[in-house]
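All protein chains of the complex are present and in place, except for one that has been dropped.
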Amino acid sequence: MTEAAVDINGVEKRFGDLVAVRNLDLRVEPGEFFSIIGPSGCGKTTTLRMIAGFEDPTAGRISVGGRDMTGVRPYRRPVNTVFQSYALFPHLDVFENVAFGLREAKVGKAEIRTRVGEAVTLVQLQGRERSRPRQLSGGQQQRVALARALVNRPEVLLLDEPLGALDLKLRTDMQTQLKDLQRSVGVTFCYVTHDQGEAFSMSDRVAVMNHGLLEQVGTPEEIYHRPASSFVADFVGTANRFAGTVDGVEADRYSVAVDGVGPRTAGGPAGLAVGTTVQVLVRPENLQLETDGGSADRDATVVDTAFLGAERTVRLHSPKLGELTATARGSGKAPEAGSRVRLSWSDEDAWLIPAADRSQP
Amino acid sequence: MDGDQGGVTIERVAAPPPAAPRWRRIDPGRFARLALLAPTLAITLVCFIVPLGLIALYSFGSVNQVDFNVYFGWTTGNYRAFTSSLYLHTLARSVILSVSTTLVCAVIGFTFAYFISRQGPRAQRLLLVAVIVPFWTSFIVRTYSWVDLLQNLGPIDRFARALGMNGHIDILYTQYSIGIGILYSYLPLMILPIYVSLERIDPALFDAAEDLGATPWRQFRRVVLPMAVPGLIAGIIIVGVPALGEYVIPEILGGGKTLMAGNILADQFLQTGNYPFGSALAVSIMVVLMVLLFMLRRAQPAADPQ
Partner (left out) sequence: MNVRRHPFAAGLSLLVLLFLWLPLIGVAVNSFNRQTIMAGWGGFTTHWYGLALHDQNVRTGLETTLEIAVASALLSLAIAVSGALWWRRASPRARAVYDGLIYARIILPEVVSATALFFLFLKIHFTLGLTAIVIGHTVWNSAYAAIIVQARMAGLDPALEEAAADLGATPWRTFRRVTFAALLPAIIAAGLLAFTFSFDDVVTSVFLQGASNTPLPVVILGMIRFRITPEINAIGLLVMLFTVTLMSIAVLIYATAGSLGRSGRRGNMLDIYRGR
């Protein structure tokens, strides 16, 4: 197994009585775009700061590139950070900001000029080297912060919600640019954000944290289609959940008795025993609506629809199954509010979440 | 089935994680922080608190009239000396003069600050500069200039006589000239905090008040005045407290005739040599000030009224 770019081992972080991060184990592979997402206060920023060295773990160990970083000050770590507030030095121009780390490393003048030039071109700010930060727009400042970090060729680049202050259009553009940049430069990116969509669009793998605990790590698909808990399921998208009990285990599927619906099969995590109470997760886009009449069990009434352009969201109420959401294509006729529809879904689209997990929605 | 997911439901089978290092690294932070505080401690404790404490201590001492040595012994004789009518009279006049001058200063300062705050930004800046620049000039020279201006046969005197007054103005070397001197020197210090308070008032509040039916006068009373109070109190403190202990102004504009507490105090230490009595005086001044400060702080609305 190759050395992990970042290896977090049993790390805990306490601030007095508050436990910000608990029992964290995480590996970031070299060259990947790795994101940590979660609600405010979940510990993702604390984790990032511990990798950077601004906080010391109360317990556990963090390694970067195979080297134990315990007790190593930030200025001696092979990582660089892009801060949420950019933290550009106001009294230095763009060139000197970007060159800052190189000067600390006592790099020669000629090499500084070359490398800074490359970094500035990389973020498309050539020609602005003599500007001061306050003369630049938010997006430009953000790019300077990026160049300033990357020019030092760190083993890992840490990014702490860098796009938070930008407006939507700029943010989406920057997401594309960041992803392309990471691909071309090849540096391991460790990205923190509360925006699930942002993380999904750029990352190779995503970690979901909640209240200091790691809920799940995986590719965006895994997290979305095969969430480990109802917290994760809700955090990354809308979830329809049906209560049920496991009554059989087959090769790679479970048989489930779904309350109010009947026997179905579904995928699920390994090790669920017969008799376990579960929730069957079906994403809105997989919930089909038929307007012909039929068995009253799977009937639901349309509460409301919303037209979003490419999609249409339909809110439903079912006496047996509760409040549900379905997504349909934007084209086509919208179901009328108050009309009755029949729900169905394909077994391949169903996934089990243990009902007895600690993270309640 | 899916493999290792990390997190909640899977039991940890691996060895317990390594604990944080046993040895507590000597926190350079704590030592460095104390080192940073050292200069301030030196100047505040050694050169400010300790001397004041010493004075307080020796205010209970006495001076031997023969060898001029100062002895420390617990006596309240120095404080009792205040009750002699000479000193009491002077001290009372000191307090009255300072208080009345401060009040006049407050009224004038408030009006001026209010006027500034109602101007546009450029006019405001200009007016502020006009107020502050005199403050940057030599205090003693400015004070001396009033000797010229206030003396009989000086410009103000002649101006008053030109307006038809009989006799001379006879202001110089009286408590009035001292009052004018104090008013003059401390006016900028009164204006600034009041202005800052007033400037904070969101202009939209006036519109809101007007919308709710308030006349200009009532707007003033119910919007402006309450919000100006913190600045007003700050100004009164910054002016009133030092004014009580003024030395230079009574020296120059009092002509040695009208003495204030500050002069008496200086006298004890620089000429008479009655240090214990001087100490008692200093302590008394401090006590009066602390009482004043306490009362004023109580009158100040809590923190930021915004």
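In this document, chain identifiers A and B correspond to the written order of the chains, with residue numbering beginning at 1 in each.
Rule of thumb we're sticking to: a contact is a pair of C-beta atoms (placed from the backbone, for glycine too) under 8 Å apart; a residue touches a chain by one contact, two chains touch by 3 or more.
If you're wondering where the values come from, they're calculated on a predicted model, not measured in any experiment.
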Contact partner of the left-out chain, one of B:Leu36, B:Leu163 or B:Ala204: B:Leu36
Option touching the unshown chain, where B:Arg93, B:Arg142, B:Arg161 or B:Arg222 are the choices: B:Arg142
Chain B residues touching the omitted chain (full complex): 28-29, 32-33, 35-40, 43-44, 47-48, 50-52, 54-55, 58, 108, 111-112, 114-116, 118-120, 123, 127-128, 130-131, 133-134, 136-142, 144-149, 151, 153-155, 184, 187-188, 192-193, 196, 200, 237-238, 241-242, 244-248, 251-252, 262, 265-266, 269-270, 275, 278-279, 282, 285-286, 289, 293
Contact footprint on chain A, counting only the chain that is left out: 52-54, 73-76, 79-81, 83-91, 100-101, 104-105, 132-134, 148-149, 152
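Note that only the chains that are shown with their structure count from here on.
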Distance from the mean Cα position of chain B to that of chain A, given in whole angstrom: 56
